[in-house]
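Yeah, one chain of the complex is gone here, protein chain that is, but the others are all in their spots.
Think of it as A and B in the order they're written, each chain with its own count starting at 1.
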Amino acid sequence: MAAATLARRIGRSGVAVMKFKSPPVNSLSLEFLTEFSISLEKLENNRACRGVIITSALPKIFSSGLDITEMCGKSIEHYTEFWRAVQEMWLRLYGSNMVTVAAVNGSSPAGGCLIALSCDYRIMAENPKFSIGLNEAQLGIVAPFWFKDTFVNVVGHRIAERSLQLGSLHPAPEAHKLGLVDELVPEEKLMEKAAAVMAQWLALPDHARQLTKTMMRKAVLDRLVAHREEDIKNFISFVSKESIQKSLRMYMEMLKKKKS
Amino acid sequence: MAAATLARRIGRSGVAVMKFKSPPVNSLSLEFLTEFSISLEKLENNRACRGVIITSALPKIFSSGLDITEMCGKSIEHYTEFWRAVQEMWLRLYGSNMVTVAAVNGSSPAGGCLIALSCDYRIMAENPKFSIGLNEAQLGIVAPFWFKDTFVNVVGHRIAERSLQLGSLHPAPEAHKLGLVDELVPEEKLMEKAAAVMAQWLALPDHARQLTKTMMRKAVLDRLVAHREEDIKNFISFVSKESIQKSLRMYMEMLKKKKS
Partner (left out) sequence: MAAATLARRIGRSGVAVMKFKSPPVNSLSLEFLTEFSISLEKLENNRACRGVIITSALPKIFSSGLDITEMCGKSIEHYTEFWRAVQEMWLRLYGSNMVTVAAVNGSSPAGGCLIALSCDYRIMAENPKFSIGLNEAQLGIVAPFWFKDTFVNVVGHRIAERSLQLGSLHPAPEAHKLGLVDELVPEEKLMEKAAAVMAQWLALPDHARQLTKTMMRKAVLDRLVAHREEDIKNFISFVSKESIQKSLRMYMEMLKKKKS
């Protein structure tokens, strides 16, 4: 098992930096998601760690989102395990007691965007070639309701409605204008800025900050917890459709051609 | 029965253009609403039709909103039938599976504004003399909760709270700034722009786009469906009050004087 995610702790400040390193595009495979969740759990339980900066070790890409190969031609058991891992990752990240800062140093479609949206603060490299968004509709699939809830909590109902229906990938400047990311900085300043933002958030008393975060996010977290099995069933029934399998295969073909 | 609405289908692109043509001001009478709903239903059931552009065939006015004569001095039965037709129109339009684009080529108060708000995208002629808003409070009446819900989904809670309490009619530039309309273009470019926006939305796979739209709008649609009879009763009890009848009569007198 390759080290998909790399968690490095910076001792004195209590801040971990987690770098996604799963070539070629940090796609969220079952293996990657499992390792990501375990890393988050370890940091969460480590009293020395108060915050985590999430970024990519690969050039030009933050994360390409859910690994489509996990959704193509697999068994019901596999789909179940995979989807539970996606849910688990989000429940841990969106509900984290740590301060979470996304340093988005590349493109970040679909599940990659969800990871950024689930953090407390999003800084993106100000490169108009990098884009971010929940573009599921472009692939003929539908973002789950909790992706949507997370998105609405960040950008509001109208921007989410339009962006989700169009499956938009927003170039960094547009993403900033829409409020999808909080700040743009030159790529070489990204980690420095992330550390500064982290320091600002860590200046608050942990307990009060954590209770406040819970107050803001509990309704949306509880909704998935209450409908978790139903959500898995929906995913399986959707992904098992021949029309969807065809769409996903066509999309993968397109990606392969683009690459070669 | 005069043709209040005119539905014309453009064969190849799968886009219908619906032009309101009920002089003098496209007010939403029982007859107009019935014809509008039937037209929407026909287009919805026509597999060749994937989108509809809604605009006005009259100069300077998109729609003046609910026809006040339907609310003055009529029977309970009439009020019931009228209000059910208003609900029906909104349920069809806000819940439409088609891509709906409003090409707002004139002023659009109250119910006219609701029609625009219920579409997927709103383009307005950039004429500051044209205004749009839910101005019910100005007439001494209250926008129904589902008008409000639709409004909040577009502009957010604060802008809706202020605009509804003041019964504001926003000139086009202000409406754009508030997010009430998505885009302003010179009046002569309105239909061209609407067609371009439609093409962008139709580039998405229908099924994914429709499910996404449903996910965004279902909560608000369900709320009226669950309280439909109660909402009719509220309307009747409100409109039957002598004070309200007096307000509406005064408003109609004012409109008549303005006209002459």
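Observations, loosely collected:
Note that a residue touches a chain if its C-beta (ideal position, glycine included) is under 8 Å from a C-beta of that chain, and two chains touch if they have at least 3 such contacts.
Keep in mind it's a predicted model, so treat the numbers as computed, not measured.
Interface note for the absent chain: among B:Ala125, B:Ile141, B:Val154 or B:Val239, the touching residue is B:Ile141. Contact with the omitted chain, checked across A:Leu204, A:Val225 or A:Leu255, is made by A:Leu204.
Listed residues B:Leu40, B:Met89 or B:Leu164: the one in touch with the omitted chain is B:Leu164. Residue-level contact of subunit B with the missing chain is found at 136-143, 145, 148, 156-158, 160-162, 164-167, 243, 247.
For subunit A, the residues in touch with the chain missing from this view are 120-121, 152-156, 179, 182, 200-201, 204-205, 207-209, 211-213, 215-217.
By definition in this document, only the chains that are shown with their structure count from here on.
Measuring from the averaged C-alpha position of subunit A to that of subunit B gives a distance of 37 Å.
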